[in-house]
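Yeah, one chain of the complex is gone here, protein chain that is, but the others are all in their spots.
On to subunit A.
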Amino acid sequence: MRHKLHYPLLIIIFMSGLLTGCGFKDIDKRIFVTNIGIDRSTDEKELYKVTLRLAIPSGNIKQGQDQEYVLLVEDNMTISHAVRKMKSEIDKELDFAHAKVIILGEDVVDENLYDIIDWLARRRDIQKIAWITMAKGTAEDILKARPKSERLASEALINIFDKIGTESPYIHSEYFSEFRRDLYEKGIDAVFPVIDLKKSEDKNETYSINKVAIYRAGEEWKVVNLDPEETRIFNMLKDFEQNVGFVIDTEKEKFLYATDIIKIKYKLTDQPKPKITYDIMMQGILEEKEGVFKQEKVKQYNKLIEQEVKKQIEDLLNKLKEENVDPIGFGVRYKSTRFTQEDRIEKWNRLYPDVLFDIKVKAMIKSSGVTE
């Protein structure tokens, strides 16, 4: 029996000689791209300006030490060629497998968006769970910024979009794969979070991500920007963001209502007239109050909240309707619930400008906080 075992063993030993790592480059021969930025080139002959931020790994994180990274910038007609040129500028293999945030410049988001998305999807090593965002201005400026709170190279952007660090109803985060789906899908429009730089007086830079831009595809492509307050409501409707604050400011009462639980459902009917009925239930606490809180007035407070929420949602939905963009996906809902064989999406596009919104809000103050 013993000598029989030798053959497989010999073969395994022989085969292991083939695994000497010709396919793999060791980690010290690689450099990791953490962010990809793509802008419109300022050079007239070229099309894209590609910026890569490469993290330089360090063994220990010391306090007050600036995190090191390298920026590579290259102009070219194609993105892949720019990347290829960059490879000649650095001694290590560029590894895209850890590129967590993709930033597109404001100018490059036009017809070329499809080519960029195609490149990102086609590359095998770019994560489809990377976050995609649009820069106010250029992606290069965003990547050059160094917020002081950042402890590891490019950690700040990852923490923001991950929502493991900061959590805010103003931040919308979008995976690349979701963005790509919404871009190609008829009946829903793709949404970018918009990233901006904010400079304080002591020249400290921070990122500010409190806006979204909606990209309407097609022949008459356009980008619709939402302001921070609209973005907050949008995140509530689209991502079911739970912690949203509403300021109620009337002559008699002034307070801030912070929600804990929001449940949102909507129904879409097209007979006799296209109508979207929202059913919203929310529970929350009073976070800030001017004057005294009176228990017997809770019902009145609830009413005030309901009116305010209803108004804000209606304003947002009507704005989206007037701009003729559909980031929430009413078109997809229409498509997936109608069984007619004719082109549903064209029918919906005709219906959408006339759609009526009926918002029903039921708000409840659960508690007044620590004090009454």
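Keep this in mind: a contact is a pair of C-beta atoms (placed from the backbone, for glycine too) under 8 Å apart; a residue touches a chain by one contact, two chains touch by 3 or more; residues count from 1.
Just so we're on the same page, contacts and distances are computed from a predicted model.
Between the names "GerAB/ArcD/ProY family transporter", "Multicomponent Na+:H+ antiporter subunit C", "SapC family protein" or "Redoxin domain-containing protein", the one given in UniProt for the chain missing from this structure view is "GerAB/ArcD/ProY family transporter".
The residue from A:78, A:159 or A:177 that touches the chain not shown here is A:177. The chain not shown here touches subunit A at positions 8, 11, 15, 18, 22-24, 121, 124, 127-129, 162, 164, 175, 177-178, 180-186, 239, 329, 332-333, 335-339, 341.
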